[in-house]
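In this view, the complex is presented without one of its protein chains, the others remaining in place.
A and B label the chains in the order they appear, each numbered from 1.
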Amino acid sequence: MKRRAGYALLAAAAALALGACSGSRPHKDNDVRVAIYANPSSLSLIGNTDQNSTQIASMISDGLVAYDAQGHYVPMVARSFELSQDGKTLTFHLRDGVLWHDGVGVTSRDVAYTVAKVKDPATQARSWVSLFANVDEVETPDDLTVVVHFAKAYGDALEPWRVPLVPEHVASKDPNFLGGAFAHHPIGCGPFRFVSYDAGQRVVLEAFDRYWGGRPAMDRMIVKIVSAERTGYESLLLGELDLLGVTPDLWRDALTAREASRLARFVYYRLGAWKIDWNQNEATPFFHDKRVRRALVLALDRKRFAETVSAGLARPGVSSYPPESPWADPSIVALPYDPAECARLLDEAGWRATSQGSLREKDGRPLRFTLILPAGAQEIADRVAAWIQQSLAEVGVGMKIEKLGWEAFQQRRKTHAFEAAMSTVLFDPTADRFDLYHSTAKDGGFNYGSFSDAEVDRLLEEGRATVDPAARRVVYYQLQHRLDDLQPLAFLFQFAQPVLHDPDLEGIVPSAVGLFQFTPGPRAWHWSSARRRN
Amino acid sequence: MRGSRSSILWGLTLVSIIAVCALLAPWISPDPNRIDLGSVLSPPSTTHWLGTDGLGRDVASRLVHGARISLLIGLTTGILSVLIGLPIGALAGYAGGAIDAALSRLIEATLCFPGLVITIALLSVGPSWLLALPETARIALALSLIGWTHAARYLRGEFRRLRSSESITSARAAGAGHLRIVWRHLLPQSLGPILVTLAFGVGGAALAEATLSFVGVGISPPTASWGELLFQALHHVGHAWWLALFPGAALFLLLLGCNELSEGLRMKLDPRRRAA
Partner (left out) sequence: MLPAIASRIATAMVTLLIVTFVVFALLCALPGGPQGGDDAARPLPPEYRAALRAQYHLDEPWPARYGRWVKDLVRGELGTSFSAQQPVARMLKERFPVSLGLNALALLTMLGVAVPLGILGASEPDGPWDRAGWIATTALYAVPVFWTALLLQWLFAIRLGWLPLSGISTDGARHPSVAFTFADAVWHLVLPAACLASGGLAYVSRFVRTNIVESTAGEGGKAARARGLSMLQYAARHGVVQAVVPLLTLAGFLIPRLVGGSLLIEAIFNVPGLGSLLFDSILSRDLPVVLALTLLSGLATLLGTTLSDVLILWLDPRVRHAR
């Protein structure tokens, strides 16, 4: 009797506790909390930077120019710039009154110092150094003028000048750029000043009062380091984060979860895609023929996958110039789902099925290949691969899937020891795709499939050397048509970027390059007046 | 106290049911990899008893076929661990003295390696010969490279005990040579401890496989394994509870069975219990 009463009491207490209020505690201060998924590799603004580091660096220090929301260049620390007629000289006129976070003025010497630092191998400026390969000399005739001389004319001449500027008067004092005082406490000229970094936990930035573009509306920006997407989502529900990009599956959760009903949400697309590199070197016989490459994509019902598996948060990929790119040719559209045409192309290319339901063959060799993909990529990668496998099996093509650790995957790609490789790729708004398609980019570049076409090479070189934007556009449109015909890479999907955020956080504008690395970006975010009054 | 008999019986029953399901998988369930985009993430129903996953594949089929992989990995790891651990542990326990000291140092040295991390690293970036192996073999080998120490230590203890047991001492007193002792006395008596190690190892390896899937170095898609099912389920926990419940329950039952079996055997073998 006593025991039963005891159990009943226990059960009642448990029910009461569980039914009690959830742990949601949104904060009320004027800070904004966002998340990144890994430790930034370095805070030194330009040295040894990965994606997370560049995101943070873009908030701490400005470059001479920056992207706007559409991917065009707008002046930042430079108030104006002129490119010479021959495209070999670029002159920047700096704004007067741009200050470093310690109050010292930004001068042209800082620009020259930054360039020198980027080119120095000891800095390991992975994200920037190749952009400056073409820069011969940087002159500083006076404090507010920078004259850059290029070795040859280069169409994307402004791209390197997004690099965050590094203060010469501070950084030059420490010989150990990557590990010394500057790397632990970077000083920049951007809208946010660095406050602290707790390894593995968060980076704290605060608004810079004397920013040339006006003080950001928030007091502090706290960049939380979050280990997994799910944890980030839960932090968002608890109010520990104010803004988070989520996966389509978490988006689905948020549609029904009670705690998520108060959140605002939107979806946008970035300049990124999921692609397959088809190996076109001598070792693999399958993908030399452009008909085969085209046919394999025609076998995939991408729209259906996007609707069902991704709940509409994806769309078929088109090319390496996604629709959001300022250089995209709008007349080029995604390949349709057309298994009949696929079968016809494969037959025409000589790959025929001997009997119903068997694999296609040519010269006695069955059309069976292995697709490698990296582990640790998003979970959807597994499903995409499995779906491709079944779709191809329906047209008589055999595909095996092999999941590898990231390093092993990269190794196989770089040494061209693969047949097909699936991965994500991020583009920037520039026009150049040299590293992806040029025949010399086979070793050291990103042309993993050893693709080679004389016309494409010519167009890539011409595009690089042309300075006039209208003329460039003609060249790059021609390039896109040629690439559309040849299909050297299969651009499978563009996955949307769903974003959930606190409804009182306003001013969030998505761009083709994400939420952060453009102007105005995060410095325009602010809390609504209603919330601030509470 | 619960008899060792009932433990063994329970354990054996659970493991057998799972093993039989796994063996009969191709005959009792449809294609586990059949994608059906029309019924993505549908809850349990009459057509799909345990629901479907993120590609519309039948969870029940994947569970049953996944049992094959998980059991295979578990068994292979267990056997490999015993194959490595038995000679070392037995020799150390039986021979004693300097040989024991040297082998114990070897076991200790292997324990010094931060095990799980090294395993994951090996499977992630591994030497090419390792990555060239078929996946179940690769995972089993990597897991057994750290798992054998448990087997070795336990078996060492058992063989030390055996060495001083009555049958052995009387055989030695009767003048029997080492080889004869090993053949006639040790090996038959070591069957018990080996089974204990195996039973425990199988369960542990199945669990470890789930962890490897989480880190991303498990089985490649589209093959189903319980680890892969549980990992997939993580991403749908808010809107598809069935993806986690059934594989989780299955894994739980397997581990319960293995533990019961191993505990029961251990109790049966322990002389203290026998005396009581």
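As a working rule, a residue touches a chain if its C-beta (ideal position, glycine included) is under 8 Å from a C-beta of that chain, and two chains touch if they have at least 3 such contacts.
Bear in mind the structure is a predicted one, so any value in this text is a computation, not a measurement.
Although it is left out of the displayed model, the omitted chain contacts the following shown chains in the full complex: A, B.
The chain not shown here is touched by just one of A:Leu45, A:Leu178 or A:Leu371, and that residue is A:Leu178.
When the full complex is taken into account, the listed residue touching the unshown chain is A:Ile225, out of A:Met59, A:Leu83, A:Ile225 or A:Ala343. Checked against the hidden chain, the listed residues A:Asp143, A:Glu234 or A:Asp484 yield one contact partner: A:Glu234. When the full complex is taken into account, the listed residue touching the unshown chain is B:Leu207, out of B:Leu207, B:Ala224, B:Ala240 or B:Leu269. Residues of chain B that touch the chain left out of view are 1-2, 105, 108-109, 111-118, 120-122, 124-127, 203, 207, 210-211, 214-215, 227, 230, 234, 237, 244, 248, 251-252, 254-256, 259, 263, 272, 276.
Interface residues of chain A facing the missing partner chain: 17-18, 20-25, 27, 29, 31, 33, 41-42, 48, 50-51, 121-122, 124, 126-131, 133, 176, 178-179, 183, 198-202, 222, 224-228, 230-231, 234-235, 237-238, 240, 259, 405-408, 410-411, 426, 428, 435, 441, 444-446.
Following the convention adopted for this analysis, only the chains that are shown with their structure count from here on.
Averaging C-alpha coordinates per chain places the centre of chain A 42 Å away from that of chain B. Within the complex formed with chain B, the residues of chain A that make contact are 230, 247, 249-250, 252-253, 256-257, 301, 304-305, 308-309, 375-376, 379, 382-383, 385-387, 389-390, 401-408. Against chain A, in their complex, chain B makes its touches with residues 33-35, 37-38, 40, 54-56, 123-126, 131, 215-217, 220-222, 231-232, 234-239.
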